[in-house]
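A single protein chain has been omitted; all remaining protein chains appear in their positions.
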Amino acid sequence: MALRKAKLKHFGYFILPALFLLVVFVLYPTINTIFLSFVDEEGSLSLSNYKEVFSSRDILDTRGLDRGFPFGSLIHNIMWIAIHLPLTTIVGLSLAVLLRGVRGGGIVKSIIFLGMVMPMIVGGIMIRFMFEESVGVVNLVLQTFGLEAKTWTAYPETALFSLIFGSVWLWTGFSMILYSAGLETIPNTYYEAAQIDGASKAKMLFKITIPLLKPITVVVLTMTLLWELKVFDIVYIATMGGPGGSSNVLALQMYLYGFREWDFGKSAVVAVLITASTLLAAIPMMKSAGDEAE
Amino acid sequence: MKRSRKDTLVKTIVAWTIALVWILPLMGVVMTAIRPFSEVINGWWKLEPFNATLSNFSGALNHQTAPLYKGMINSLIIAIPATIAPLLLATLAGYGVSRYGFPLRKTFILTVVLTLALPQQMIAIPIFRIMSGLGLVDTYFGLILVHTAWGVPWITFFMRNYFKTLPADMEEAARIDGAGDFGIFFRVVLPNAFPAIASASALQLTWVWSDFFLALILLYSPGKLLATQRIPLMRGVYHVDWGLLSAASLMVMIVPILIYILLQRYYVKGMVGWTIK
Partner (left out) sequence: MKKLLVAVLILISAVLFAGTVSVIGPWSGGEMDAFIPVLEAFKAETGIDYTYQTYRAEDLANVLPAQFSAKKSPADVIFMWSSFITSNTKNILELTDVIDTDAYIPGALDNVTAADGAVYGIAYTAKVKPGFWYRKSFFEANGLTAPETWDEFLTLLEKIRATQGVKNAIASGNGVGWPLSDVTEHFLIAFGGPELQKDLIEGNTSWNSYAVRNAIGKLVYLIEKGYFSEPTEWTTILEQWWNGDYGLYFMGQWITGMVDDPDDLAVFSLPGNRGMVFSIDYAFIPEFAANKTEALELVKFLSGEKGQSIQVSQGGHIATVEVDMSNYPTVDKEIAKLTEGVETLNDLDDSIGGLWQTAFWDQLKLLWVRPERLDDVLMDLEQKMPE
């Protein structure tokens, strides 16, 4: 009993500095932002910020149904998720499977992973660069197939898609690396046993590999989803949300409300919206972390 | 057996083709960086004339209005303390949580995990106001503080997971020998935690170096701008062409890439480890 108390006495010193920083610079600001979102111009509590933001064309632009982009930053993020998530996950897994046991596979993996290592602001420059009319590599490829070259990020119909596909190039390395590590943990004996039973490659993939990789898939999906909801740097430098808001995303809109228009209330609403989505997305991961806390 | 060798050959060719296609964009940037801009203006794949030059690099480093060399120094001024500090504090906390049971432990852990999902946008405005109130806006210290606070949650969780895999025998033995908590921590635990510390450091250093949003909000003076902030300034505001911009991009990429190359094992383990455990 006395020994236990002695442990606890020092325990405080271990945890206090971290706890202090956490509370002051993370928890308090979070609560404050939520609070700010409910404070209107006169300083009283109301839902006016929410009304303004959710009815704003910056978030949801129904005119898009008639004339095309922009559709509003919320829809843009959703589109980003819809394209980017399945692509990076599937391509990452395929690459991991393909590169297993390949000569020099480590180098190939590193090349693919480079996109993850670079700062995202540089990633945005690379995307801008590759879609540029005269110097972009995408146009080089298109021209060899006889298609027209243009600066894809300058047109409302293609700006967002350029960013999304560019970001697939950047981010696929993440799922590939995680799946690669995961593949190493699957014992060869499983495959050997299946081969003896006459299973085809495809069957082995779907019946052994993918189910066993499920925990990794949860992580890949969650982290990628979080990233898609928070994407900022790339859009800021490649298109600044344009042209005409066609590639606007929630995080950028939050910044514009807060630090260009200086309307903290509306900015807080968008921040809350993003956070609510990320928390929702993170629930599966939190559950498994909670289980480990035992 | 022959079939599997052919399979491997096919796989290798496909893999290397993919790698070559994958690296094309990066190759474009390198080509544009090492050649004078007038040569690549109609496509960097046009190989003649080809005059390799370092002028884009020196031009970007010493640019009149947004010199990159100053930006890189500033980024280091932020990144190194902002790695050491959270690592120290969070390792202490992670160890503490992993070893000692305390009421609300599960809540604490859940809170930490929750913060992993928080976007930086959620704390941006209050942080800006807090820093304004403290007079820390546009200071290195302020930004380092925020990065430290932001790094503490995930590193705590990461280190806690790691320590859970370390058996407590040596610590128990040292305690029986009469060592105090801190003594045990610094002399027994830390040396054994090297792999985890290396991983966490690699990741944290990369993320702080690569940060743009927090710097955008908290740093203004031209002399203090970080490398990541100078790149947007170079694009379209000042007279900077793709040649200079490519060179600048390559140089800003160098630090994280170096970290990745030198600490690859730890870097990857870090990404994989704390997600999979």
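Think of it as A and B in the order they're written, each chain with its own count starting at 1.
Quick note on the criterion: contacts are C-beta pairs under 8 Å (C-beta built on N, C-alpha and C of every residue); 3 or more make two chains touch, one makes a residue touch a chain.
These numbers were taken from a predicted model, which means no experiment stands behind them.
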Touching the absent chain when the full complex is considered, from A:29, A:119, A:245 or A:265: A:245
Which of A:39, A:154 or A:218 contacts the chain that the document leaves out: A:154
Hidden partner interface residues of subunit B, rising order: 37-38, 41, 64-65, 137-138, 220-222, 235-237, 239-242
Where the missing chain touches subunit A, by residue: 57, 63, 67, 132-135, 150-151, 154-156, 240-246, 256-257, 260-262
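In this text, only the chains that are shown with their structure count from here on.
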Touch list for subunit B against partner subunit A, complex: 8, 11-12, 14-16, 18-19, 22-26, 28-29, 32, 40-45, 89-90, 92-93, 95-97, 100, 102, 105-106, 109-127, 130, 145-146, 148-150, 152-153, 156-157, 161, 180-182, 185, 206, 209-213, 216-217, 228, 231-232, 235, 242, 245-246, 249, 252-253, 256-257, 259-260, 264, 268, 271-272, 275-277
Residues of subunit A touching subunit B in the complex: 7-8, 10-11, 13-15, 17-19, 21-22, 24-30, 32-33, 36, 95, 98-99, 101-105, 107-108, 110-114, 117-122, 125-126, 128-130, 132, 134-137, 140, 169, 174, 177-178, 181-182, 215-216, 219, 223, 226, 229-230, 232-233, 236-237, 251, 254-255, 258-259, 264, 267-268, 270-272, 274-275, 278-279, 281-282, 285-286, 289-290, 292-294
